[in-house]
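Not every chain is included here, but those present sit where they belong.
First chain written, first letter: the chains are A, B, C and D, and each begins at residue 1.
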Amino acid sequence: MLRELLHEVKNGTISIDDAVSKLEDLPYKDLGYAKIDNHREIRVGYPEVVYCAGKTVNQVAGIIKFMNTRDNNILGTRATKEMYEAVKRICSEAEYNELARTITVKKKEIAITETYIAIITAGTSDIPVSEEAAVTAELFGNKVIKINDVGVAGIHRLLSKLEIIRGAKVVIAVAGMEGALASVIGGLVNKPIIAVPTSVGYGASFGGIAALLSMLNSCASGSSVVNIDNGFGAGYLASMINKL
Amino acid sequence: MLRELLHEVKNGTISIDDAVSKLEDLPYKDLGYAKIDNHREIRVGYPEVVYCAGKTVNQVAGIIKFMNTRDNNILGTRATKEMYEAVKRICSEAEYNELARTITVKKKEIAITETYIAIITAGTSDIPVSEEAAVTAELFGNKVIKINDVGVAGIHRLLSKLEIIRGAKVVIAVAGMEGALASVIGGLVNKPIIAVPTSVGYGASFGGIAALLSMLNSCASGSSVVNIDNGFGAGYLASMINKL
Amino acid sequence: MLRELLHEVKNGTISIDDAVSKLEDLPYKDLGYAKIDNHREIRVGYPEVVYCAGKTVNQVAGIIKFMNTRDNNILGTRATKEMYEAVKRICSEAEYNELARTITVKKKEIAITETYIAIITAGTSDIPVSEEAAVTAELFGNKVIKINDVGVAGIHRLLSKLEIIRGAKVVIAVAGMEGALASVIGGLVNKPIIAVPTSVGYGASFGGIAALLSMLNSCASGSSVVNIDNGFGAGYLASMINKL
Amino acid sequence: MLRELLHEVKNGTISIDDAVSKLEDLPYKDLGYAKIDNHREIRVGYPEVVYCAGKTVNQVAGIIKFMNTRDNNILGTRATKEMYEAVKRICSEAEYNELARTITVKKKEIAITETYIAIITAGTSDIPVSEEAAVTAELFGNKVIKINDVGVAGIHRLLSKLEIIRGAKVVIAVAGMEGALASVIGGLVNKPIIAVPTSVGYGASFGGIAALLSMLNSCASGSSVVNIDNGFGAGYLASMINKL
């Protein structure tokens, strides 16, 4: 595109002033384009993402209204039901996942990967976080297999699912309390593991610190950790890896 | 005994002054007796214990010299080699366990329990702590079975030892880093588990805090936790439980 | 059983394919058995337990409805009154302990131990935690003696109960604030002590951290610690020990 | 293999007793094999790893002596020079990387990936950690490109290397102090990023906590975090991802 512009300059089909203006924008235009479409290099079918927490209902609705003028699917995370209802009024095909607290607007179908991401929770209470990961990964076009409530309190539950887990290209392990799930999977499965500590627990779980530290100190190799309750981040990174 | 004393008062076989003195001592006499023999109700064969850390070599030697005038076995914990050598000069049968950093003086044989305590470590580096527990439990007359290096990074190592662990009356689980061992055992074994976090690890293990929090938040029931690196405390408590 | 299977293979009474399938399942069958009956080795009269916090009312009701199809008593911990009411509609014999926040369904009588668990609180505000421990221990068939409000601010209150405490097979010490109760009991009683820090306190109690650290550092031997406010865990472990 | 064994049973070429013994071992044999060769499914050319910290010189030498009887390359991490010298006496081809503190024994050449891992440091002091990652990744057969000293204090240094970084299949970002490097790369590069906080810094860096928290809270998606100073873990995980 740069080359074309220079040809236009040479040919005089664009004035030097206009070319200066465009060129000044250029490095920013690419980035600026990313700015509009989010700074990441947007590829076909990729959703646009808005983190709704700490924004007003009006701000969320406004941002999604703007995104809706374009072709991409849309993902709103940490959205309240009230936000969803405001979005729904603007954009009737919006859907809300109450567990994951996500708003999704599916504007076109995208191809689904053949390889899959396994998303595993230690307990029922971790499901909101794993659902956020799942919604994210799926909207990015990944096949997802969910395995819930296989925490180490009853390790046979996990062992019985080993083949499915080992078949994944990348594994997301979601656990609160002592977060041992990630280590145990790491000791059994030879795949990249994204460990997500959750704030599930009480007392000395300190809102997820116990699980976070446990996962950071995992004696099993091949895992890394995202922020407490960060299902979106795990789903996004897993999608990146699954599509390599 | 109180009743007898009062009969003596009534009969005049003890003067009121002497009775006052004895009665004043009475509540303290019971306790005072414990004072002399250590505050714990000392039973036949029980060792006397001295925590050597923060004491000078002379203090440790002096205390053990005094203890040596009595019949009980003696246990010194957190002892340096230098302390041991000073003790050795006083009491030639003293022995030193370099890993456990314990001084033991075995003055008489004690009966060993038929039931056993299983002491399990996650990794090689946890062995100094487990050894302290083992030395303690053994000197208190317990049968001990040690199982080392079965951490969750290779959970099959643990699974292959399940029957031995399940056969124990009480289990001590010693682990640093993420401390998941205690949870995993708790999910597999229906026995009281004493979890001992160790300071093994680096970075976000924070000198054992990660393992400590992990163990306190264990999603498996039936376990409780002692202080970081507190092998003695675990061995002592396990002995109490094993002898119930 | 393995030997019998191989004889069947040799005799041709089982096809090699069927034998392969059975043998592949074998290690999981043992574990799988635990799966069906909950990972703990369920014995006659033992309750099934559901931790209600972080579950929806419907989830709790659904789980208990399923459990109710079996013979065991049922214990729901950290249950809200609303959860109880939903359970009550399904299962009319359900009972709610408002202090302990427990739902219990007693489907059959179980034998009560002769030995007893002493459950001791430092102050009135610690009672919800001790009640959770008591409900748990009792539903598991243990004799329980409760001693409330004997914190170290008035140590004579504790001293006057010493004989009862010393008569227990295992002691649960529940305390918030500075948590000194566990140490003091540990210095007076020669029984296993399960220390439960509570979140009672303000300021530098940091939601139970002060009591937790105090209990972990107890200079008295024979005690171990469970998570802050974890009455259930203490009751469960005490039951294990009391039944040894 | 199971099928073959059963055929042997049927054919009588193996006694039932021998078959029982082999079958009993079977689940453990698979795992047991992993035990010997490390629990992970070892593939051709993969090194065997020993974490040397917290082990004695003799233990490290003994472990590597045993590993040396097999065909795989060997990696010892967190090794002191003294450990290296003991290993050198046993195994003359051992090499020591003083910066990375690694012992490597290269027993056979392994194929190197065409895709590469970019390993980036914020400052000179982070290089020991990045070297550990590089040695690990290279011994696992990965092409590695190292970019040092491009921290955000002079962001143009980073920007000038963007094309190389964007060309990697996976990026390792190593930074101490405020750890902003990982976020900035995350905002510029659309590849999986493994963030490694280091203990470089002083005062309120708290031994790497500042960098760790910074990385966990990165507002840029696509990154995850390993333990403070955990170069090995980052290299191992990056290798896993690079080889997908």
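In this section, a residue touches a chain if its C-beta (ideal position, glycine included) is under 8 Å from a C-beta of that chain, and two chains touch if they have at least 3 such contacts.
No experiment lies behind these values; they were computed from the predicted model shown.
Visitor: Can you report how many copies the full complex contains, not just the 4 shown in place?
Guide: Full complex: 8 copies of the single sequence.
Definition applied: only the chains that are shown with their structure count from here on.
Visitor: More than half of A-C's contact pairs recur, by residue number, in one of A-D, C-D or B-D. Which one?
Guide: B-D
Visitor: What whole-Å value do you get for the distance between subunit B and subunit C if each is reduced to the mean of its CA atoms?
Guide: The computed centroid separation for subunit B versus subunit C comes out at 25 Å.
Visitor: From the mean C-alpha coordinate of subunit B to that of subunit D, what's the distance rounded to whole Å?
Guide: Centres of subunit B and subunit D (C-alpha means) sit 39 Å apart.
Visitor: Between subunit A and subunit B, what is the gap in Å from one C-alpha centre to the other?
Guide: Between these chains, centre-to-centre, one finds 50 Å.
Visitor: Please list all residues of subunit A that touch 2 or more other chains.
Guide: 123, 153-155, 187-188, 203-205, 216-217, 221
Visitor: Under the stated contact criterion, what part of subunit D meets subunit A in this complex?
Guide: Per the stated touch rule, the residues are 39-41, 49, 169-170, 187, 190-192, 194, 212, 216-217, 221-228, 232-234, 236-237, 240-241, 244.
Visitor: Under the definition above, what is the set of subunit B residues touching subunit D in their complex?
Guide: 123-125, 153-157, 159-160, 200, 202-205
Visitor: Which positions of subunit B touch subunit A when the two form their complex?
Guide: Against subunit A, the touching part of subunit B is residues 122-123, 151-155, 177-180, 183-184, 186-188, 201, 203-206, 209-211, 213-221.
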